[in-house]
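Removed from the display is one protein chain of the complex; every other protein chain stays in position.
Labels A and B are assigned to the chains in the order they are written; within every chain, residues are numbered from 1.
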Amino acid sequence: MKENIVQVIKLFLVAVVSAFLLSYVHSITKEPIEKAKNAEITEAIKSVIPNISDQMIIKDTFLVSDVESIPLKAYIIQNNDSTVYAYSVLSYTKKGYGGTITMMIGVDKEFKITGIYPLEFSETPGLGTKMTKNKFKDQFLSKSLSNFKFKVDKDGGDIQAITSATITSRAVGECIERGLKVLEYNFKIGETDSSKTVEVKDE
Amino acid sequence: MNNVFKKLFNGIWTNNPVLVLLLGFCPTLAVSTTVNNAVGMAFAATFVLVSSNIVISSIRKFVPNKMRIPVFIIVIATFVTIVDLVLYGYLPKLHKSLGVFIPLIVVNCIVLGRAEAFASKNNVFDSFLDGLGMGLGFLLTIVVLATIREVIGNGTFFGKNLFGLSYSPAIVAILPPGAFLTIGLLLGGMNFINIKNKEREKMRKKLEKESLKTQKEVK
């Protein structure tokens, strides 16, 4: 019996030492981890919107539209006199070959695409993953809902699909279209209605 | 000094944790899609392996025999969590691409296996060497595997393009089946070398015997 108690105490001691060590490491790495979490989003926004300067303010908000019930996270990039410089939206599609694809989509004030940046996807390496290459991405530049059909050429749209990755290309089209629709629904001049915005908070 | 090299060589070739002991297959196969990930994984695992070997061998007399395994698991899990947090904070990209396989170092059979089989019975210095040797063996295997897979399957090495744009890579190598096929071939290749070595050894002994015989006959 006595032996057992000693054993349990020893195990307990090891656990206590380990817990202290971990909480110490945790307190050191806490800040860098927070930064790393935000860094990815910031990097994505910077890569889809050209010429962002450090003085600009990025506000994040959740948006819905008449057809979308799941809110998308959008970012409003403002000049330092709080006029709008550009928008970007974190859109998604569930129709990728390997499931969900999420992308950051950047547009200028006229809602023309300035860049897209796939964040999460599990497409087939070497085929579907070609969607991250500029060769595919560049065809969307300065396109908008009014001058581009976001369907692949096979379905009568304007997207030049990646060879042998039609499903991925189709999904990307759907993803971009969803993002653009939500942005235009919420922000396009004349239709702007602050009540449609679910929640606006300062970063 | 000779002893040190022997210990390290033991981990790298004679008792290579992956190819000979058949331990730690999961991370080896999963993160060997690019050389970059492979190196990151190998360093993370080696750090855990070496530090847990050191700690376990230094507390081996304090730990009661019956409580051995839970104590080992706590020690290993502590170091794994440290690696996890540090990578997340300072190398977030690597952390993301290694994903669930960082916490899974805890159940990597190499680590617990060496703790149980070696560190719990030997002194601190030897355990340190054992951990380092095993870590290097793991590093070598996973890097070789990743090199083959990345070069064949993606046409790149450390992310740098090797063959120009016209090269269309054999994608299967970086897909899951490619991992199994490549390591199977590596395993076969290693066996082949070992078998050849053994045959050569046999031949040499035979020749020595024969030459001894002829010498005797001459006498």
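We take it that a contact is a pair of C-beta atoms (placed from the backbone, for glycine too) under 8 Å apart; a residue touches a chain by one contact, two chains touch by 3 or more.
Following the convention adopted for this analysis, contacts and distances are computed from a predicted model.
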Options "Ion-translocating oxidoreductase complex subunit A", "Carbon monoxide dehydrogenase large chain", "ABC transporter permease" or "LVIVD repeat-containing protein": UniProt name of the undisplayed chain = "Ion-translocating oxidoreductase complex subunit A"
Among B:Val4, B:Leu22, B:Ala117 or B:Leu162, which one is in touch with the chain left out?
-> B:Leu22
Hidden-chain contact residue, picked from the options B:Asn16, B:Asn37 or B:Thr81 = B:Thr81
Touching residue (missing chain; options B:Asn16, B:Thr34, B:Asn108 or B:Thr141) = B:Asn108
Residues on chain B facing the left-out chain by the touch rule are 22-27, 29-30, 69-70, 73-74, 77-78, 80-81, 84-85, 100, 103-104, 106-109, 112, 172, 175-181, 183-185, 187-189, 191-192, 195
On chain A, residues whose C-beta touches the chain left out of the figure | 18-19, 22, 26, 94-95, 97-99, 124, 167
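The criterion applied here is as follows: only the chains that are shown with their structure count from here on.
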Note: in the complex, chain A contacts chain B through residues 3, 6-8, 10-11, 14-15, 18, 21-22, 25-26, 29-33, 35-37, 39-40, 124-127
Spell out the part of chain B that touches chain A in their complex, as residue ranges.
-> 33, 59, 62-64, 66-67, 70-71, 74-75, 77-78, 81-82, 85-86, 88-90, 92, 95, 153-154, 169, 171, 174-175
